[in-house]
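Note that this complex is displayed minus one protein chain, with the remaining chains in position.
Chain nomenclature is as follows: A and B, assigned in order of appearance, with residue numbering initiated at 1 for each chain independently.
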Amino acid sequence: QDSKALLDVLVHKGILTNDEAVQISKELAKSTTATEVSTSKGKYLQKLTLSGRFQIQYAGLSTDIDGTDADPAATNHLFLRRLYVGAKAELGNGWTGNLNYDFAGSTFDAAFVQWKKSDELVLDIGFRKVPFGLEEWYTSSSNLRAIERSPGTRFFVEGNNGRRLGAGSYRTGLFLGGKTTNGLFYNVALTNPERDESAAGVTGQGSAATNTLAYWGNVGYSGKAAATTYVVSGSVGVLPDQGGKAIGTGSDLTVYNAFSEITNGPFDLQLEYFASKNDNGRAAGRDAHSWAFSVQPAYKVTDRLELVGRYTYVGSDGRGLTTSDLIRSAPSGGTMNELTEWFGGLNVYLRGNDVKWQIGYIHGESRDLVNGAGNVVKGTGKATTDGVRSMMQLNF
Amino acid sequence: QDSKALLDVLVHKGILTNDEAVQISKELAKSTTATEVSTSKGKYLQKLTLSGRFQIQYAGLSTDIDGTDADPAATNHLFLRRLYVGAKAELGNGWTGNLNYDFAGSTFDAAFVQWKKSDELVLDIGFRKVPFGLEEWYTSSSNLRAIERSPGTRFFVEGNNGRRLGAGSYRTGLFLGGKTTNGLFYNVALTNPERDESAAGVTGQGSAATNTLAYWGNVGYSGKAAATTYVVSGSVGVLPDQGGKAIGTGSDLTVYNAFSEITNGPFDLQLEYFASKNDNGRAAGRDAHSWAFSVQPAYKVTDRLELVGRYTYVGSDGRGLTTSDLIRSAPSGGTMNELTEWFGGLNVYLRGNDVKWQIGYIHGESRDLVNGAGNVVKGTGKATTDGVRSMMQLNF
Partner (left out) sequence: QDSKALLDVLVHKGILTNDEAVQISKELAKSTTATEVSTSKGKYLQKLTLSGRFQIQYAGLSTDIDGTDADPAATNHLFLRRLYVGAKAELGNGWTGNLNYDFAGSTFDAAFVQWKKSDELVLDIGFRKVPFGLEEWYTSSSNLRAIERSPGTRFFVEGNNGRRLGAGSYRTGLFLGGKTTNGLFYNVALTNPERDESAAGVTGQGSAATNTLAYWGNVGYSGKAAATTYVVSGSVGVLPDQGGKAIGTGSDLTVYNAFSEITNGPFDLQLEYFASKNDNGRAAGRDAHSWAFSVQPAYKVTDRLELVGRYTYVGSDGRGLTTSDLIRSAPSGGTMNELTEWFGGLNVYLRGNDVKWQIGYIHGESRDLVNGAGNVVKGTGKATTDGVRSMMQLNF
């Protein structure tokens, strides 16, 4: 299209003769192999950008419950972990529309209108992740060195099932943030209280249990000292009426997160800490102060090969957790009080991060039975999850 | 791609030397920031066009039922109202494929093959809206000045729930229409009787209750007199076996619509009227002649600011209606016979209609209890809905 218009002009300007232009057109036609894709003739649209992410995962995980032969069926399956297609529309004056959809699962990853006044002041209206957590918010799902997020992240941000807190990740609301040229960044958000990225969730109008908004705040700093780059960040989330054993019963939930990432050449180190105050989160009249931390060193042996390890501890403080809650695709080993996980893996960068193969070994242990009344039976009860996780990624 | 071919030709034609072309290529490579998107090498595809619509809404609505303190929980929520992505493929000789999908809700807005012989004769095969209603059919969801369609439209076209009629909007079928150069337009359609835009609905093969086709007809005229443009239109829908309190029980339903829109500079006025004959639609042996009308004046104060008001009346004629049936996201105030709604709002056009912020106040009242036998208790029963609705739109 462009070439045709250019040719017309070149003829008009006397640089090409008519005959030459006709012949060039024919030769161009031969070399054009496909029709280009365009957009509606809008007055404001300046650019439409498409992107995508394919992640295919294999999980082979078994859980052994101490003192019984009746262990749950092991997982041995291949599945689509993420199948993102995204679009970003730029309409000028700082306005953009941002969509990222996960066809695997039919869920949203992002769907918001953004107004960017400057780097220091960016307003997002719609559906995205709240500013909480190194792995969940600060790190893209295409850059998770240990394939899946840690049990600590999962306990705090995955959907509330009476044990996990559901306090992070996807929300619909208003998000304001920015960063200064000297490395300081901040984020605040006002959102629906519940996490629900399904079609029913993003279009839903809430219920008595989810009609109280939630508040989020974050400050951080990223900088460089000699060959070392680092980031430190702290976040808090206040979720009125989302605490207790069941939401919408008047109990409040507050969650805290701090993290740091330090990179020096081939070395990368991630440190993350979570804490919470969950009113009546253990049982009626008994609050739960669940907490977690995780340490993840990684080393790039070559441009293509990377080694990674991760240790995570989660203490539920009598609220309870299971291996299937916190280790993705793992069979459940029953409700216990705390969990530790070791992960060791290898990442192969076949076309940079855009085509990557990952494989790792997981060893997780949950300990100390929690009963319905929120009582912990110290030293009784243990479940061990072992196995392999592997993932193929293609990103564009 | 095009530039490379053009350069080759320019060298071949002696306009550039080989060295110049190589250097130009390098400089072009530097300035190219992204890969272009193309299509399969099909013989017939001439053009593929992408489009999109983001609508994020906030609804804060409460319903007060007269004579009780046990009012339903108020709505106070943010949600994705529409998240459309569309594609139009042009294959020549008047053939196009048209898709518009709503990721929020996982539903279809349009999915049809079109053959356009001329402006006067256009045939659509597939899924789209039937030619019925000013707000529902004639007006794009990106151009609704009062954010949501009126209670009248909702009573007639939203899914049949034993009260609303479900007689309009999305259907799969054959659609024939056109307009002449003198302003006359017409539309006829033969469709499945049921409205169901979900994945299960568009692929479904019907049941005994939905295996009778429905018929639609419309004529209208749009013209201009001095500075005034106007449109008038009348439509009818005949839905055998879709009447009664439950569909598929032998009762027939016929619906009528008339509308006019008049625009003069900054003024816009929309008038709409609905009527129906619903055999046994009130109760066994008692037909319902539900009807509705709505008036909506709007005034553009500046290029960026618009004021809008709307008044709607819906009379169910003993069939029954609720505030949640007819005011989107409102809590239900029980089954009554009639409803009025006042809407007053402000629209801010940030980037024309492509980036728009809307906010409005809603006051609705339903009156006169309807019991199970279809009897109206005049003067008894009243529910009042009040609150705010706001929406952010980005369109391309």
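By definition in this document, a contact is a pair of C-beta atoms (placed from the backbone, for glycine too) under 8 Å apart; a residue touches a chain by one contact, two chains touch by 3 or more.
Because the structure is predicted, anything quoted here is derived from the model rather than measured.
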| item | value |
| --- | --- |
| Of A:59, A:292 or A:339, the one touching the omitted chain in the full complex | A:59 |
| Chain not shown, touching residues in subunit A | 1-3, 5-6, 8-9, 13, 15, 34, 36-42, 45-52, 54, 56, 59, 73-81, 83, 85, 103-106, 329, 350-352, 354-355, 392-396 |
| Residues from subunit B at the interface with the omitted partner, ascending | 2-3, 6, 15-16, 20, 24, 27-28, 31-40, 42-45, 48-50, 87, 89, 91-93, 95-97, 99, 101, 106, 108, 111-113, 125-127, 172-174, 191-192, 199, 202-208, 210-213 |
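The rule is simple: only the chains that are shown with their structure count from here on.
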| item | value |
| --- | --- |
| Angular offset of subunit A relative to subunit B [C-alpha, multiple of 5 degrees] | 120 |
| Distance between the centres, which are taken as Cα means, of subunit B and subunit A, whole angstrom | 34 |
